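A single protein chain has been omitted; all remaining protein chains appear in their positions.
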Amino acid sequence: MSTPHTQIERTTHVGDNRLKILEAMMKRHQYRADALIEVLHKGQELYGHLSPSLLTLIAHSLHLPPSRVYGVATFYHFFSLAPQGEHTCTVCLGTACYVKGAATILAALERETGLRAGTTSPNGRLSLLTTRCLGACGIAPAVVIDGTVMGHADDDGPRTKLHELLD
Amino acid sequence: MDLTELHGIAERERARRKAIRIHCCTSLGCHASGALELQRRLEAAVEAAGRADTVEVVGVGCIGFCGHGPLVSVEPSGLLFERVTPEQAPDIVAALDGGPCAAQRGDPNHPFFSRQLLVVRRNGGRIDPERIEEYIAAGGYQALYDVLHDQSPAEVIDAITRSGLRGRGGAGYPTGLKWATVAKSKGAPQGAPRKFVVCNGDEGDPGAFMDRSILESDPHLVLEGMSIAAYAVGADQGFLYVRGEYPLAIQRLSKAITQARKHGLLGSQIFDTAFDFKVEIRVGAGAFVCGEETALIASIEGRRGQPRPRPPYPAERGLWGCPTLINNVETFANIAPIISRGADWYAGIGTAKSRGTKVFALAGKIRNTGLIEVPMGITLREIVEELGGGTADGSPVKAVQTGGPSGGCIPASLFDTPVDYESLAAVGSIMGSGGMVVMDDATSMVEIARFYMEFCMDESCGKCVPCRVGTVQMHHLLDRICNGEATPAEIVQLEELCQLVRETSLCGLGQSAPNPVLSTLRYFRDEYEERLRHEALAEEAP
Amino acid sequence: MSAKTLTIDGQMVSAGADESILQAAREAGIRIPTLCHLDGLSEMGACRLCLVEVVGTSKLQPACHTSVAEGMEVRTDTERLRAHRRAIVELIFAERNHVCAVCVASGHCELQNLAAAVGMTHVRYEYLAPSCAVDISHARFGIDHNRCVLCTRCVRACDEVEGVHTWDIAGRGTESRLITDLHVPWGEAASCTSCGKCLLACPTGAIFHRGSTVAELEHEPTRIAAIVAARSERW
Partner (left out) sequence: MADKLRLATVWLGGCSGCHMSLLDMDEWLIDLAAVADLVYSPIADHKHYPKNVDLVLVEGAVATNEHLELARKVRQRSRLVVALGDCAVTGNVTAMRNPLGAAATVLQQVYITHGDPRGVLPDDPDIVPRLLDTVVPLHATITVDLFLPGCPPSAPAIRALIEALLKGETPPAASRFG
């Protein structure tokens, strides 16, 4: 059985220092178990998602049982165990957005992209996601495309933007 | 750092400032509407107009009128501009002396502003949250200095107790009492003799953004409040737990912590006293239940955010078994003002049992969406009609939802209810953390109940049976009612389930999950009944 | 150790100061239904079946997790508690696919016994009928998630008694699932010592001996307490 380090390294390229960054970060937290969530955040930020080999590496480094790491990684909605699309489109479903028609916007996007909320297109180009509240209620309804918040969204705005990105 | 240095920083900052400050709001709402580009254009326009010697452009925290962003205000003239486009930047510079301007003028004397009373938001929209000097120039960290040098921990706790401040996270537990409990708690017999202060910034209530705004606009105010609390209860380590959905707040807080540490306002021997205090940020990862104290603790410890039965309370046994003070962002933001201006001043605001001000996030079907800070005791009508200006299209307001998934919907007929902990509870809702979502006739109250139940179902941690399965069953019944498939007996079953989940769930999430259903059943039962299956079922006829 | 005197269902009871209401009640011969509680393991307070009324507080208290107090007046068997317990057992039956007729544990199952004890005649809620896996990759044991009630007795037995922590819960809400290691098939879970304590602890037919057939499986939950007691003696 190969060690988790080699598994990660095998999939990375020369000059890829993500593992080093992660190691440094864990070291800064003195490999303490309570840093697990912080480390998972960092791992996801670096690698885009939390693969089994990454989770194994983290479990080994923080001296935690793998099942505990997996339990934590699947408890929090922020963490994704599968790769996300190249682009992400997140519809806020907070209350303010909901009463201002977020559900119709989401339905329109689902129709347009052919994706169900929470899934990624088979070609890996787009993930259609929802969130519980961005706190952008003042400009509801809000949609986030690749990290940029669009306020006062209508059915067309996000659609046009997605076309720009994907076409 | 000593007092001379603190005052030196303030004086240098005041000397540095230019006569005219153009404030450009860079909080999330305006940020998303293009505030950063606008700020750049304003800076260029000032330069181009040759006024750089007297005019500066400052990126500030939330001005509050989020629905009308991007917002720009000018000091000292008080001019306000709304929905400003980058192209209007030169126009605004040209209009500094009061001349005509193509940009939309806002009314700074509008009830939305004039009816507010700013305590925790007094720096919001006035200082650059990324520069500690601006906070210090506004009187920041003086309160911390004063308590460290002139007051005993007991005196601080006494002041907070006398101020009447209650927890702003929603439940309204008296803050002074909580501090006193942590202060005298010795912790578990075998436990390490440490204490912790935790700031709960896991603002999970969908439709609420008060804490985000405070953290983005005035991070040092929260840090100072935490430091004072740590001194009062005897803690040397703090954690700031912030939702992962708030990257801007996290970024500004990290910056604020670095700056405070650099100036010796966090760390060891603060203000040359024996008081040490360090703060770490913990980023939430998307779990509403982590707003619950014991789940929050589990999450900071790096575990699944599942609550445990209380007692023991975190004040006795919290993080790693040590006594832990947990207060919410807005609660901590109130501390420095109370210390600076006195408990009596604070206690003079609001009502007999609910003192001080409360920040609300006004959103939904309302003309003036945004962030407001009002004295307790103001009526819902004043908030919705005067500050909020009613609905955007003038249609009647049907209800206002307070307290999010743990709260309830209050019908327009009860809008004369004063906003205080007890009155809101009496009408079947809660104060909550400050989300206030306005609904008009186009909003179906049954669908709103289903919306919240879906939220609770998705956010249930799964530990206790009534919440884990009960919310699914309640959602199923609400779904059937919404789809016109339910019989009258199913409403009865729904009510029974509400009772069960409320009385038997382990934590506050489950115990309050039925509230949106119960309150809508109480005030809008006709909307449920209209949706029942009408055709009499032959086989069940008597 | 100081003793406390309290009343449980009108009966005067004396208990050690560090005892829970549940322990005190048991010593007095008063039965309070439990599911997630298991002697020898830490308390979880999750199933909510042992909730009792304590005079003076409006909130129901979990008997397993509430310490006795002097003069405390406890009621364990009121109309309200009976209704709640029955409803909770129904919710559990509705959550997964509990088919007693074809279950290895039938006749020796704590959930089945609870249904009879709380007078559950039928389930008033919609059966959720989730799709649940059965994992028989382990050489000696199997787990049928259809029968799991998420009491975490196996998780705690593995962690606290065997000291391994092979088990944990993944996901949340009603999507929660027991997992071994990094959600690998049990047979591939490197940390598992095959000690079988999870099997001893399981209240239903979820964790079973491979080869057991209907109604054959008898759990031995009391052995967990025996192991813990024996170990503490030696230490």
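Think of it as A, B and C in the order they're written, each chain with its own count starting at 1.
Everything that follows uses one rule, which is that a contact is a pair of C-beta atoms (placed from the backbone, for glycine too) under 8 Å apart; a residue touches a chain by one contact, two chains touch by 3 or more.
Note that this is a predicted model, so its numbers are computed, not measured.
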Subject >> Candidates C:103, C:151 or C:217 - the one touching the absent chain >> reply: C:103
Original post:
Touching the left-out chain: which of C:129, C:190 or C:230?
Top reply: C:129
Subject >> Contact partner of the left-out chain, one of C:15, C:35, C:54 or C:115 >> reply: C:115
Original post:
In the whole complex, what residues of chain C lie against the chain that is missing from view?
Top reply: 93, 97, 99-103, 106-107, 112-113, 115-116, 119-124, 126-127, 129-132, 146, 215
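Note that only the chains that are shown with their structure count from here on.
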Subject >> More contacts between chains, A-C or B-C >> reply: B-C
Subject >> Euclidean distance of C-alpha centroids - chain A vs chain B, Å >> reply: 25
Subject >> Centre distance in Å when chain B and chain C are each reduced to the mean of their C-alpha atoms >> reply: 39
Original post:
Taking each chain's centre as the mean position of its Cα atoms, how many Å separate chain A from chain C?
Top reply: 35
Subject >> Touching two or more other chains - residue numbers and ranges from chain C >> reply: 169, 171-172
Subject >> Residue numbers of chain A (touch at least two other chains) >> reply: 68, 71, 75
**OP:** Quick one: which bits of chain C touch chain B in the complex? Just the residue numbers, please.
**Re:** 43-48, 51, 59-60, 62, 65-66, 80, 84, 87-88, 91-92, 94-95, 124-126, 128, 149-150, 169, 171-176
Original post:
Where on chain A is chain C touching in the complex?
Top reply: 52, 55-56, 59, 65-71, 74-75
**OP:** Spell out the residues on chain A that touch chain B in their complex, using ranges where they run on.
**Re:** 32-38, 40-41, 68, 71-72, 75-79, 93-96, 98-100, 131-140, 142, 148-151
